[in-house]
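In this view, the complex is presented without one of its protein chains, the others remaining in place.
Which chain is which? They are A and B, in the order written, and residues in each are numbered from 1.
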Amino acid sequence: MKNILELHDVSMIYGPVKALQNVDLNIREGEWVAVMGSSGSGKTTMMNIAGCMDKATQGTVILDGEKVSRLSAKDLTAIRRDKIGLIFQQFHLISYLTAVENVMIAQYYHSMADENEALSALERVGLGQRAGHLPRQLSGGEQQRLCIARALVNHPKLILADEPTGNLDQANQDTVMDIFRQLHEQGSTIIVVTHAPEVASHARRIVHLDFGRIVRDVLNTDGSAAKDSVTGAISL
Amino acid sequence: MNRQKMYLKIVFSSLLRRRSRMLVALLAVAIGATVFLGMGAIYYDIPRQMGREFRTYGANLILVPSGTDSRMRLEDAVRAEALVPPDKLVGATPFRYETMHYNMRGLTVAGADLASARKTSPYWRVQGEWPEEENQVLLGRDISENARIYAGASIELEIAPAGGRRFKREFKVSGIVSSGGAQDGFVLMPLRTLEALLGSPGRAAVVEMSVAGDSAELALLAEKIRAEVPGVTPRLVKRIMTSEAAVLGKLRVLVYLVTAIVLGLIMICVGTTMMTVVAERRKEIGLKKAIGAGNWNIIGEFLGEGLILAGIGGLLGVGSGYFFARTVSMSVFGRGVALPVFLVLLTLLASLAVTVLASLPPVAGAADVEPSVVLRGE
Partner (left out) sequence: MFFRMIFGAVTRQKRKLLMMACAMALGISLATAMLNVMLDVGDKINRTLRTYGANIMVEPRGVAILSDLYGVREGDGVADKFLLEAELPKIKTIFWAFNIVDFTPYLDVPASADGSENTVTLLGTWFSRHLDLPTGESVNTGVINLKSWWEIKGNWLDDGDESGVMAGSVFAAQRGLKAGDSVRVAVTGHDGRKREAALTIRSIYHAADKEDEGLLAPLALVQRLSGLEGKVRRVEVSALTTPENDLARRAAQNPRSLSRHEWEVWYCTAYVSSIAYQIEEALTDSRAKPVLQVAASEEAILQKTQLLMLLLTLLSLVCSALAISNLVTANVMERGTEIGLLKALGATDGRISLAILTEMLIATILGGTIGYFAGIGLAQVIGQSVFGAAVSAKGLVIPLIAVLVFSVTLVGSLPALRILLRLRPTEVLHGG
């Protein structure tokens, strides 16, 4: 199966801080990968680079066969729009748009706003009944599910989630992980950045970061439904 | 749903659902527009309004007989008056001077159209009443004090018509006029009464005209009268015009400076407010970029919001600005204020400019907003 994301010798340096150092990582289509590490390990930096929101100071990034590491900000925007779905810890919904409109705005920037499609995306995350509510009228779990619906609606090649359950209680966390499992089963590629082992344990592959380096990259076979043909990791 | 509809939905939702912030922005624009239009209208209207006020000073254009004649024909004066635009003519008063005697002493008697004299010489102070009947006169204050004749008494004047017999006539003194000028030594009576007593009607020694307008307009008017009405010679009262020009000029500069300063400061305030309102939305810009918005999407959305804010705020401002200018004008001059269309358009344009300019830094900065700001846990 082909690689959806390849990082070759990627480093990210903010002044004296080396957030990432010579990282190599390949992620295949359909994989569900958890990137783990403590605070300051470089998780978020990696997410930014993978999500085409930041450019690495050094190294090559290839997304869906395209070399993105040297693209302009404008082209990166286009890549983000077409290929990536983002899920944030803080949800980041637009406060003045309703649930369905928050989904539609992603469609709008992508191509065409389609209310029916947006509604079905909401259905998929179980928010069909709350389409007309504003973000502040939704609970934390609902806001996160809305965020997921927004990330899904354009059928991205890669779903990136940054601490998706960081602000959620156990019940909501389970709901979100269920959604991820379904997405995974339907063939989506998912990268979840987290510090919580419990969240990581749902993924099929776990990459450990520490001080900006990948220290461990293992397959998670004791995961709950490891029946997919997830193949081994590429070594360092 | 097509793109335009979604665009409008985004813009209107932003305006309607973020009510308190948008009200702040709207208020800012409306205040700016109010000051702009209000001060603008006042500045524009000041010369006209103040020019009228200066007419308290009395006649600024005097018609005298041409050549060596000592009297002019009133028809000529009427023809000259007709050359003045009616909205500029405050009044025109013909005067005729004769000598009569009281207790063997000569007195100057001025016959005038007293109703219009009240307009052309608003500074006269009359104790008592203005004459309403044929045999009533106004007595100059100096005569009144010297002869001890006060309002309500009567005075007997000896009249010697040209080529006729002397006779005496008793007049009722309806009031005492004082001006601090020549009138203090006159007896003033209606022109018709004087004509009935002395004959040769339809003549005047001088016609005092009070015309609203600046010195250039008046000079032009005088030229026109000189050319078209040969029987009269127009004379401009120079010192009034010089003073008017001086005071009006200073007032204009004063109001201009004040307007400029107030406008400048208000615009800065409005701009800062708008910027504060917009600056708050850095995170929103970052998010939109993260989910795939291009710079033009963001600029378009902000401009759309700005346009609507500027339109509504500008219109509100035009309304309240007109009210502002009208209030000032009514209470200072007792007259309404003109509202030129170009000023309304200018106000709307200015509101738009200030809104757009204020959104410019954050929107231009949108290009620089790293979408990754949304991922840093702020």
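Please note the rule applied: contacts are C-beta pairs under 8 Å (C-beta built on N, C-alpha and C of every residue); 3 or more make two chains touch, one makes a residue touch a chain.
It should be emphasised that the depicted structure is a prediction, and the values quoted were computed from it without experimental measurement.
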**Study point:** Candidate in contact with the missing chain, chosen from B:Leu27, B:Leu307 or B:Leu346
**Key:** B:Leu27
Study note, to complete from the structure: Contact with the hidden chain, among B:Tyr44, B:Phe186, B:Phe302 or B:Tyr322, goes to B:Phe186
Check your understanding: If the hidden chain were put back, which of B:Asp69, B:Glu129, B:Asp142 or B:Glu158 would touch it?
Key -> B:Asp142
Review point. Which of these, B:Leu15, B:Ile42 or B:Leu316, touches the one chain of the complex that we don't see?
Key: B:Ile42
Exercise for review: For the chain that's not shown, point to the residue among B:Ala160, B:Val262, B:Leu307 or B:Val356 touching it.
Suggested key: B:Val262
Exercise for review: May I ask you to list the residues on subunit B that touch the chain which is not drawn?
Suggested key: 20-21, 24-25, 27-28, 31-32, 34-35, 38-39, 42, 46, 50, 53-54, 56-58, 97, 99, 105-106, 108, 121-125, 127, 142-143, 146, 178-182, 184-186, 235-240, 242-243, 246-247, 250-251, 253-255, 257-258, 261-262, 265-266, 268-270, 272-273, 276-277, 279-280, 324, 327-328, 331-333
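One rule holds in what follows: only the chains that are shown with their structure count from here on.
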Review point. Just how far, in Å, is the C-alpha centre of subunit B from the one of subunit A?
Key: 69
Review point. What residues of subunit B sit close enough to touch subunit A in their complex?
Key: 1-3, 5-7, 9-10, 13-14, 16-18, 283-284, 287-295, 297, 367, 370-372, 374-378
Check your understanding: For subunit A, which residues count as touching subunit B in their complex?
Key -> 44, 47-48, 51, 53-54, 73-74, 77-78, 80-82, 86, 88-90, 92, 94-98, 101, 104-106, 108-110, 112-115, 134, 150, 154, 162
